[in-house]
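Removed: one protein chain of the complex. Kept in place: all other protein chains.
Let's look at subunit A:
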Amino acid sequence: MHHLIILPILLPLLSGLLMLVRRDSIVLPRRAIALISTAALLIVSAMLVVQSDSDGITYYALGDWQPPFGIILVLDRLSALMVCLTSFLALGAVTYACAGDDRKGSNFHGLFQLQLMGINGAFLTGDIFNLFVFFEVLLIASYSLLMHGGGKDRTQAGFHYVALNLAGSAMFLIALGVLYGTTGTLNMADMSQKVAALDPDRLGLVKAGAFLLLVVFGLKAAILPLYFWLPRAYSSAPAPVAALFAIMTKVGIYAILRIYTLIFGNGAGELANFVQPWLWWFALATLALGGLGVLSARDLRNQVAYLILISVGTLLVGVSMNREAPIAALLYYMIHTTLVSGGLFLLADAIGEQRGKAGARIVPGRGVTQPALLGLFYFVGAVTVIGLPPLSGAIGKALLLDSARPDEQPWLWSLLLLSSFAGLIAMARSGSTVFWKAGRGDSDGPRLKPAMLAGLILLIGASPVLSILAGPITRFTDASATQLLDQSAYVEAILSRNVAGGDS
């Protein structure tokens, strides 16, 4: 099954292209293709997880150009986990979209598949310029998806998002140019070796390039000074798109985790782990600000966007601690937060639809048509996203709190617990406003369609499943963290076969 690695990129590409064949308004075949392709993607990625767990680090050389010269796709535990997470989230989002959101504009499903291709590619690639290309693929698809359905709010939020990301891409290219100019390679494994044996004259240049890259990834991940685009873009995007965007910040976090443990990690000589101390303070500030933002939100979707910001802060704190235990904890937390915040975006949309004019704004208004069902989803979602036991949020946060060293504890514990507390107050307040202070619902009002219900169950229902399966998942994330921090094994897996002249 050597070619399995490239399937998460090929499958969405082909199904995305297939949907361009006929540009009419008949939506049924497109829905079928989208659902089948996303489900197949989930199966493939589950197989990849199994393969990465048994085979260690494997790579796929495109066109059989061996590293360090050709572009390679690398499968290790972390990338398999991320691809699997993406396809699960996508399945929930695309199912929800089939309830009618996909009809609001043209070619929703095609763009959705192409975005999946970009995200999967970014997780799998082992070449830093290829990472840029996949970033562009996912961004271009996301620009159009963000404006799916049109409307004033969306075009303006969209223009900000596009302009910021264009500037970000320019910075990405400058950073890549600097790194290529100093190390002479674009393959990540090779670059990590070149950085370790660097001429001292060039240290400053490489450092500048690495910091520029941090700015770019920080923009994608929405760290504190670079997050301003996020709440507006996410809350104005259509619900299934916003749900898929829940993985977009994680692409940035994945890139930070990969680049700064592999290229500038323990083995990088003078430049070893120089970014992490900076990241620590920025991540804590993001955490604090997310807590404030969640309290100030006046719209459910905005509130979920700030909850994403809290999760970004939490994840980056884990990255900056740069040890096995925190990284394993953050990987578990990442699975949880991606699925649940995606589910909450869908839920906010469903609530908004049933409340008519009041929409998703947090004001007393008409009640929802199905208070018991939506209330149950809201309760489960709120409990898990804040991190109350027994659901998965509590496990992730407890693992992270537990992994902090005594000198890190005062900062991490106080800020993480305070921001969770802010989330608790905000979710409790908006829940009681939306469900309890509401008037009677319109019994003939819109109800949840089966597809919407299925999407909600998939994403919010994932949380109890995650806490039941916490044992096997934490075993896998522990192994991923160990593998991630062992750069020499990664480099050896990529480059040794080439020296030996073996075939792939």
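In the analysis below, a contact is a pair of C-beta atoms (placed from the backbone, for glycine too) under 8 Å apart; a residue touches a chain by one contact, two chains touch by 3 or more; residues count from 1.
Throughout what follows, contacts and distances are computed from a predicted model.
Q: I want to check something: the complex is missing a chain, and I'd like its UniProt protein name from "Molybdenum ABC transporter ATP-binding protein", "Na+/H+ antiporter subunit C", "Glycine--tRNA ligase beta subunit" or "Peptidase".
A: Going by UniProt, the chain not displayed is called "Na+/H+ antiporter subunit C".
Q: Could you tell which one of A:T155, A:S296, A:Q409 or A:S432 touches the chain left off the display?
A: Considering the complete complex, A:T155 is the one touching the chain left out.
Q: Touching the left-out chain: which of A:S169, A:N266, A:T433 or A:T474?
A: A:S169
Q: So which of A:I140, A:A325 or A:L388 would be touching the chain we can't see?
A: A:I140
Q: Since one chain has been left out of the picture, which residues of subunit A touch it in the full complex?
A: These residues of subunit A touch the chain that is not shown: 129, 133, 136, 140, 143, 147, 151-153, 155-156, 158-160, 162-163, 166-167, 169-170, 173-174, 176-178, 180-181, 186, 298-299, 361.
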